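All protein chains but one are shown in place.
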Amino acid sequence: MRNDDRSKRPLSASRRLFLQRSSLLTGMIALGGGSYLYNPKGVWAADPIKVGIATDLTGAISWGGIPNSQVAKMVIDEINKGGGLLGRPLQMILEDTATNEQLAVTKVRKLVTQDKVDVVFGGITSSMRNAIKDTIVNRGKTLYIYPQLYEGKECTPYLFCTGPTPAQQCDTFIPWLIKNGGKKFYLPSADYVWPHTLNAYARDVIVKNGGEVIGEEYFPVDHNEYSATVNKIMSSGVNVVFNTTIPPGVAAFFKQLNEAGFQKKGGRLSCVYYDENALGITPAHEIEGLASCLDYFKAINDPFGNQLQAEYGKLFGDKNPFTAGSGATGMYRGIKLWEVAVKEAKSVKREPVAAALDHAKISDGPGGGCEMVPGTRHVKMNMYTAVSKGGKYEIVEKSKGPVMPGECA
Amino acid sequence: MSQPTDLSASSRPLRKVIPWLELAILGASLILPAFTDDFWTLFLTRVFILGLLALSFDLVWGYAGILSFGQALFFGMAGYCTALLATEVGITSVLVLLPVAGLVGLIVSLILAFIVILGRRVPSTVFVALGTLTGSYVVERLARGWSYVGGQNGIPSLPRLTLANHEIAEGVWFYYMALGILVGVYVALKFLTRSQLGLVLAGIRQHETRITFFGYRVQHVKGIIFALAGFIAGLAGGMYAFHEGYVGPGQLSPVLSTQVVLYVLFGGVGTLIGAVVGAGVIEYLTFMLSEQYQRLWPIFLGLLLLVIIMFRPTGLIGFLVSGRERIGSFGRPGDSAPENDAAKNPP
Partner (left out) sequence: MTIIPFFFDVLAYSAIFVLVVLGLGVIASMMGIFNFAHGEFVLLGAYTVYLFHSSGLPVWAGMVAAPFVVGVVGLALERVVIRRFYATPIVAMLGTYAIGLALRETVRSLLSGQFYSVTAPLVGSFSLGEISISRWRTAVILITIAVMVGSYLLLTRTRFGLQVRAALENPALARASGISTSRVYAATFAFGSALAGLAGGLMVPIYAISADMGVPFLIKSFLAVMLGGMGSFEGAIAGAALVGATSAALPWAIKPVVADVVVFIIAIAIVKVRPEGLLSKWRN
């Protein structure tokens, strides 16, 4: 397959997208006649560096995959406008993993064996990462960067994780919850790996800070009937609900909890994947006072983040916003850290890039600068606690400096 | 489903197409790795494995009239069991793992057969369909919640299969292994369906009660075929897990089971070769559509499937092959499509 074919393809997909938007004109200008290979008048002499993006553009996780792919495109275009890397342009090759692990392996294989990409970014769910990592890292001998917040414990060599870990989401957050909610916790959860592992960590932190866990309960991932649990929560005097049930069921849970009067009686609702995008899942009044802890919120209101938001909004509209809960911030960090590493290594080969990436550092990013913790392939970053008020987040606490990921040490 | 065109076709002198088609596909498969790049070799290996799974469905549905929406259950269970043997016990020999995979499929299908197919009363086709679908659904949910097998995350990073200290890496070696197994199973099924048992199956397909009156224990025959198909699906599942290097709950799911039904329906029911062709064509279409229309391809895939199901109920093979040849030379052509089952009105 010829290269120019591929560079056209994502554009036609984007065009269709733009037709849905009111800002058609700005969209056309923003994309212009270009493509993912930004190449005005053949300035580039060298071959492009191939960047594979494998994410869920369709299927149940497309709410996360779409912003991930858009952030990747934005950052890669920006690097190309600034002269590329090592004098070579970046070529983004986007593959849809379709929230389907079976198809994803084939897609990632195409990236690795046919396109021979130099690095792969992507995967949203842990099950996706697990399905594709072997094809990329072991069998494909390629570098893999995973952007989403997750349960930790991923210590495969050449696999770097740029999203927050349980330690980062709990270490500052749970003391805050105890102070601003109470000591009695309830942990309603979806039954898959992330909630189990996160809860195990959270339980430790809760107990260490003098709190207690009244109940921990697991539901099928698509469960939508929570009255039994709501009743237990209401009758046992729980102060803090530390929720890890996931959409779509979470909407029913929050509604039932609210209708039972949990917040009215002073209860504190909390959920660590809840970002600005997730606020749309439930009417604002039902999650008034919900607390979340992530690596970035729009409400941080820092100049760098605001500029990113403005640029992203101009390019892609507001249907799939740039938020932390979808891994979009992790994707931003991942590409920028990799850029730094490639510059330092003066190569795109896996060994030298991985060695440089091991201690890579960026001074700016959504939520501030961040750096790899050497030897762990995880990132230390600032964490923010925010509370939802009238359908918007307000930042209530910022970590004192970057928080350690606490993984693979 | 009556097909008037088939009746007129059968009055023409009969020229066999299927053997030529089989030879052409086999010949092309044998030499392809020399001409394609690595990716397409891997892609085709996967198609062979899924084609094997499709064969298992064609056997139960096209020949025994059992509508199984649970083929992925045997496929995935075999994948999980062999993956555990490899990661927990350290066995990677292909000579152990693939027979085990087949056996797991056989045992699981026998268990399901006892629940859904066998019994005092003859179950309706719809009950079998929903029973097997539910089986697949329940086991998938259990796998998603069971942390010993990795829960939702499945079992990643499987070692490679070995044959006497040699790793069978995915690529050309795995390709010929999968092709060899597919051809072996295919030829065996071809003989089976032409044998006395095949005649009984054709009879069951035509008129189950009449065959019962001849003294055949129809339920037992069906059970045997179901278990055999389970064995084949298990074999495919074992290979699939090690080819992809990963096993997860998706490999057990009703989604995959339905996918398999679509392969066979798309290719042509009751022809064996249709199953393999259907798997290849659907996998290729899925891949190309998703490359071309990254955000909208599932819609196009749905519409395409619908159009094929509506306008070509005999599947792709129906374009090439006369009804007489497709259905086989037992009985009258035209009225033996298995869909005419008593599904509409429960007994």
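Residue numbering begins at 1 within each chain, and the chains themselves are lettered A and B in the order written.
Criterion: contacts are C-beta pairs under 8 Å (C-beta built on N, C-alpha and C of every residue); 3 or more make two chains touch, one makes a residue touch a chain.
No experiment lies behind these values; they were computed from the predicted model shown.
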item	value
Touching the absent chain when the full complex is considered, from B:L98, B:L133, B:L256 or B:L316	B:L133
Contact with the hidden chain (one of A:A260, A:A291 or A:V403)	A:A260
Residue in contact with the excluded chain [from A:K81, A:K116 or A:K319]	A:K319
Missing-chain contacts mapped onto subunit A	58-63, 65-66, 191, 217-220, 222-225, 227-231, 235, 247-249, 251-252, 255-256, 259-261, 277-278, 280-283, 285, 319-320
Missing-chain contacts mapped onto subunit B	1-2, 67, 115-116, 119, 121, 123-127, 129-131, 133-134, 137-138, 141-142, 145, 254, 258, 261-262, 265, 295-296, 298-299, 301-303, 305-306, 309-310, 313, 337-341, 343-346
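We adopt the following convention: only the chains that are shown with their structure count from here on.
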item	value
Separation of subunit A from subunit B, taking each centre as the mean of its C-alpha atoms, in whole Å	38
Subunit B residues within the subunit A interface of the complex	37-39, 42-43, 46, 141, 144-145, 147, 150-154, 156-158, 170, 244-246, 248-251, 255-256, 286-287, 290-298
Parts of subunit A lying in touch with subunit B, wherever the complex brings them together	9-10, 13, 16-17, 57-59, 66, 94-96, 98, 100-103, 105-107, 109-110, 113-114, 125-127, 130-135, 138-139, 156, 191-193, 196, 218, 220-221
